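Below you will find the structure I want to go over with you.
With one protein chain withheld, the remaining protein chains of the complex are depicted in position.
Each chain carries a letter (A and B) given by its place in the written order, and its residues are counted from 1.
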Amino acid sequence: MTDATPDLPLWTSLMVSFFLLVGAGLTLTGSIGFLRFKTFYERLHAPTLGTSWGTGGIVMASMIYFTVTQQRPVFHEILVGIFVTVTTPVTLMLLARAALHRDRSEGHPEVPGSSSLTETPETFIDQKKS
Amino acid sequence: MSIVLPYPLLTVALTVMWMSLNSFSFGHLVLGLAIAWVASAAMAALRPEKPRIRRPLALIRLLASVIFRDIVLSNIAVARIILGVPRHARRPGFMTIPLEMTSQTGLALLAVLLTGTPGTSWLEYNSNEGTLLIHVLDLDDEEALRDLIKNRYERTLMEVFE
Partner (left out) sequence: MSLVILSWSVTIAQIMLALAMACACVRMFRGPRAQDRVMGLDTLYINSMLLLLTHGIRTGTAIYFEAALIIGLLGFVSSVALAKFLMRGEVIE
């Protein structure tokens, strides 16, 4: 950024800055929510802010910047975007199913039971086991 | 066709990925095609359910509208919930939705769409009863969400894959 690009057009730097700040801001918001929400199932929603348009914004900024500075279309960053979009739901779904399974086997009262299992309302054993 | 090139879309996608990671030259086109052909032959050995895309335009339109409208709107909504004081008491909760779709590819795509959108996450699909359990961050407008999933996502995916 210092010596490789002596003259960068103003619109490029404005667009790159905009997408960078939007992406980083969304990611930070998602992580703050991840820290603040009270239950696991609410926390499941927070990181998707960072993986949807948080990643999208930063990938767009990187694509615009390298396309202008290298003077050829650079779009391999989109692979990171596609990869994150496809893989995050897999991780989150598996984690959600693991959490449901663990909560059900402990008889957690707030979790809807699977249809075959009859629920036994037991005491709240959330905080003890880690 | 089916023996020589079992998954044409996968082969094309892998070749484009290879060339965008390296460079767009003739040599990388040949090398990428060779690698993509071997990879799709290996994929054929796993014998997954082969999806048939009936209406590619409808699929592209659905994906574009989800990425550029629904996900943007729900990003804003969830960011407001996290940062600001919500205008009303937020009510998180579970929701059960009956699904008629049975195609595995369609269900997988629906899972990606729902989980990729902040505010809704896919928890469990019961294939015996065809019901889906999701968790919603704000259950304020339950009917609108049910309508969105049933009438827009599921209907379009069923038209495309079944």
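FYI, a residue touches a chain if its C-beta (ideal position, glycine included) is under 8 Å from a C-beta of that chain, and two chains touch if they have at least 3 such contacts.
Being a predicted model, the structure only gives us computed values, none of them experimental.
The undisplayed chain touches these shown chains across the complete complex, A. Interface with the hidden chain, as seen from subunit A, comprises residues 1, 4-5, 8-10, 12-14, 16-17, 20-21, 23-25, 27-28, 30-32, 34-35, 40, 43-44, 47, 50-51, 54-55, 58-59, 61-62, 65-66, 69, 74, 76-77, 79-80, 83-84, 87-88, 90-92, 94-95, 97-99, 101-102, 126-127, 129-130.
Here is the rule we use: only the chains that are shown with their structure count from here on.
Of all residues in subunit B, those touching subunit A in their complex are 17, 20-21, 71-72, 75, 78-79, 81-83, 92, 94, 96, 111-112, 114-124, 126, 128-129, 131, 133, 135, 137. Across the complex, subunit B is touched by residues 26, 29-30, 32-33, 36, 39, 41-42, 44-46, 48-49, 51-53, 75-76, 78-79, 85-86, 88-89, 92-93, 96-97, 100, 111-112, 114-115 of subunit A.
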